[in-house]
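Complex shown without one protein chain; remaining protein chains in place.
Up next, chain A:
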Amino acid sequence: MSTLSFLLDGFQTALQPHNLLFAFIGVLIGTAVGVLPGIGPMSGVALLIPVTASMTSGLSPEQAAASSIILLAGVYYGAMYGGSTTSILLNTPGESSSVVTTLDGYQMARQGRAGAALAIAAIGSFVAGIVALIGLVLLAEPLSNVALKFGPAEYFSLMLLGLAAVSGLAGKSMTKAWIMTVFGLLLSTIGLDNVSGVARFTYNISYLYGGLEFLTVAVGLFALGEVFKSILHNEMNSGEIAKIGRVLPTKADLKESAGPIARGSLLGFFIGVLPGAGATLASFFSYILEKKISKHPEKFGQGTIAGVAAPESANNGASGGAMIPLLTLGIPGSGTTAILMGALIMYNVQPGPLLFDEHPAVAWGLIASMFIGNVMLLILNMPLVKIFAKIIQTPTKYLLPLIIAISVFGVYAVQVTTFDVFLLLAFGLLGYWLAEHDYPLAPLVLGLVLGPMIENNMRRALTASNGDYLVFFEKPISLVLLVIAFLWIAVPFVMKLRGKSVVINEDM
């Protein structure tokens, strides 16, 4: 009962005119971000944090946090919608989670059924979004109640598990993923120590006392790194777009895709809840599942509608599912949710079990706004898909310098020092170089966000145990979490040693 009344309160927050506007702007920009090749959901959300920070500057802190997270989450799931558009029309996925969609989506477009494919992708995403939200509403309270019983030792182990999960699955080499995680954690120690007030690794540079600003690092690594890559690799869009044709799907199309949408949504949701396994993996698995259980597996790859419906539902389900560990446990399971978490922390809102008690307007407002955002996306995408297809044709020569200018503006507007702008450029270079040589960037950001929390919980646990490191193994919940974390790393390692190929998540 209380959940329902909280949800109603959430709708009250989300239905305030300015929040409706924020949700609308969020999903609109998100769709554009998804459509534009080269800007993924991660760089899109990172780029918009400073913009939302200035847009919400007139509101009270709590309202500002709610409004900006509503906008940023809108970008996140809007991008999942938009990503399908380029996969279908151009055979180039806008982001990695819609790679699978190209297999059947582009074939459909070549057969003149692009409109139906786009519509099914939108409907599938909508259904999956709603499924994920129902799951979120049902699981949020019980999960955060469990987490409330956690002490510092349990928290430390839980976050270690989160890092293990993400690092174990990210990128081509586990060693590289771990290096990035540890590097991120190390970067998070720069600045004044929270407990003792000692300045660490600052070398008397006053800008460093506050630590490396998460926003600067994220925008540099993702947005600028991506732009530098596009310039260096001369990635220009050719702009050969398939005709869209009739947008509404036929009854037969709907009937054929009902099953895949339902299965894809559920599968995607559960994969999304697991930390580390993001939308890319979800879309991949659901496509394989549909192909396995289909009566006509030979039709997959030839332009069957189930091959579009399933992965598109799954990637949206996963992005909704990924919100659960973020909101209830305070553990982001992917790069994008790590960035959302960084944004919340910027507003002094700490995601985790206390979120629902301390900031109900933020938590439930966000959940309710996701309902509304999904409806907006469905309405927006059906008639406007032809306009969004036009965005693909934005010339890269204007787009890339503009992204640099927006990044500089964003970082300067929030930090008001040129030191951070230089830092931004440096991290852009670093991000390009690291991504180019298969070092995954998501674990670095995750380490940077989780670092202070891991350290604080570790030190609190150790203080309570008088410096005895065994405390993490003596508490049963903590021990279980550590064992799972260990298995998460060890199992793929052993499988690799035995010559089995391990599915990995190329980026999240």
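Keep this in mind: a contact is a pair of C-beta atoms (placed from the backbone, for glycine too) under 8 Å apart; a residue touches a chain by one contact, two chains touch by 3 or more; residues count from 1.
In the analysis below, contacts and distances are computed from a predicted model.
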item: Record-based protein name (UniProt) of the chain missing from this complex, from "Tricarboxylate transport protein TctB", "Quinol oxidase subunit 1", "Sugar ABC transporter permease" or "Urease accessory protein UreF"; value: "Tricarboxylate transport protein TctB"
item: Candidate in contact with the missing chain, chosen from A:Y347, A:Y439, A:F472 or A:W488; value: A:Y439
item: Residue among A:L8, A:L138 or A:V195 touching the omitted chain; value: A:V195
item: Touch criterion as defined above, residue of A:L354, A:L384 or A:L462 at the omitted chain; value: A:L462
item: Chain not shown, touching residues in chain A; value: 54-55, 57-58, 172-173, 175-176, 178-179, 182-183, 185-186, 189, 193, 195-196, 198, 200-201, 228, 231-234, 396-398, 400-402, 404-405, 408-409, 412-413, 416, 418, 421-422, 424-425, 429, 434, 437-439, 454-455, 458-459, 462-463, 465-467
